[in-house]
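For this view, one protein chain was removed and the others were kept in their places.
So, chain A:
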Amino acid sequence: MALSYLASSSSRSNLLKPLSAALSCTPSFRRPISSAADDTRTLTIETSIPFTAHQCEPPSRSVDTTPKELLTFFRDMATMRRMEIAADSLYKAKLIRGFCHLYDGQEAVAVGMETAITKKDSIITAYRDHCIFLSRGGTLLEIFSELMGRQGGCSKGKGGSMHFYKKEAGFYGGHGIVGAQVPLGVGLAFAQKYSKDGTVAFALYGDGAANQGQLFEALNIAALWDLPAILVCENNHYGMGTAEWRAAKSPAYYKRGDYVPGLKVDGMDVLAVKQACKFAKEHALKNGPLILEMDTYRYHGHSMSDPGSTYRTRDEISGVRQERDPVERVRKLLLSHDLATEKELKDMEKEIRKEVDVAIAQAKESPMPEPYELFTNVYVKGLGVEAFGPDRKEVRALLP
């Protein structure tokens, strides 16, 4: 994975560090990408737009980052982008069935959030979960196996696109019913407060789910007991086919918390997301819940069955792609700060494409789940019974 590649190169080239430090004061030199990858000097970059706050002080527009981090951003987001596009073709080839909700365009939210928190903090989201699973430490092979329903998938092939989970990394899914994950997220925060371990829970939902009653119930509960819950509204402006102004009387989702402070963030700017999440974590640990509204956009339709063009114009989509694309923004940053060349970034993308293709090929070869897996994991302990399918001959399983 991207992060391990960079980590290994940093250990190898520790000797180069004093050399690169000397070079850093002459930015006109084009440094090779591998040394920029280890460079941990601080760069301060301004976010695209300032934050808008509701009932709290917004964080500063200037974000500290390092070249290494920027390269990581690029690599992770490019991997996500490539993965989602590959999933698109797999769906059209009927290897992925059912519902497939793609995240391309919104990568900055996943990557920025992950940078600001630890694996001990929890993230829970709805069904647009492929990229968040990846950023939480999932592998491409697990993702494609699960999408194709193979037993090597992260949920053993029994969950599917909408049910990715990774317990060790604090990723709690992966939920199909709109809005139902928000009370679960508040429950995660409750458990964190109960065990006093200084971590927070991020509960992601969309602009469509922002009108669910259980969200406001959960907000009330979280605010009442000062739970370290951060509710993140990934506002891509369309709830399936309904634009936000047609579904919500007040589309200012960051203000809908009323007594709960809110922050509106440009969700296509990974540095803004990182700053906002860092601010949110500090705030939640001291003062209780916070709403973050990520102003983002999805290029695909709601899911693969939705062309995405019946309720919005192609000009709008290509306009956002030209002006606000998250991967392009980081690419421009890398080029303008001379941290990498065009060619190096293109090579990186080619490498990522190959990685994704290898994972898909491996996943295609992997086996389907065994028939007896139909009955496993219904209960934690299977009561020692023997379960079988309707004909009692073909499918049999002895449960633990």
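Some points to look at:
To be clear about the criterion, a contact is a pair of C-beta atoms (placed from the backbone, for glycine too) under 8 Å apart; a residue touches a chain by one contact, two chains touch by 3 or more; residues count from 1.
Keep in mind that, in the parts below, contacts and distances are computed from a predicted model.
UniProt records the chain missing from this view under the protein name "pyruvate dehydrogenase (acetyl-transferring)", selected from "pyruvate dehydrogenase (acetyl-transferring)", "serine C-palmitoyltransferase", "Acyl-coenzyme A oxidase" or "Mitochondrial import inner membrane translocase subunit". From the set A:183, A:208 or A:257, the residue in touch with the chain omitted from the display is A:183, counting the whole complex.
Only one of A:55, A:139, A:220 or A:341 touches the chain withheld from this view, namely A:220. Considering A:63, A:110 or A:124, the position touching the chain not shown turns out to be A:124 (whole complex). If you put the missing chain back, the residues of chain A touching it would be 122, 124, 153-160, 163, 165-167, 172-177, 180, 182-188, 190-194, 213-214, 217-218, 220-221, 224-225, 376-381, 383-385.
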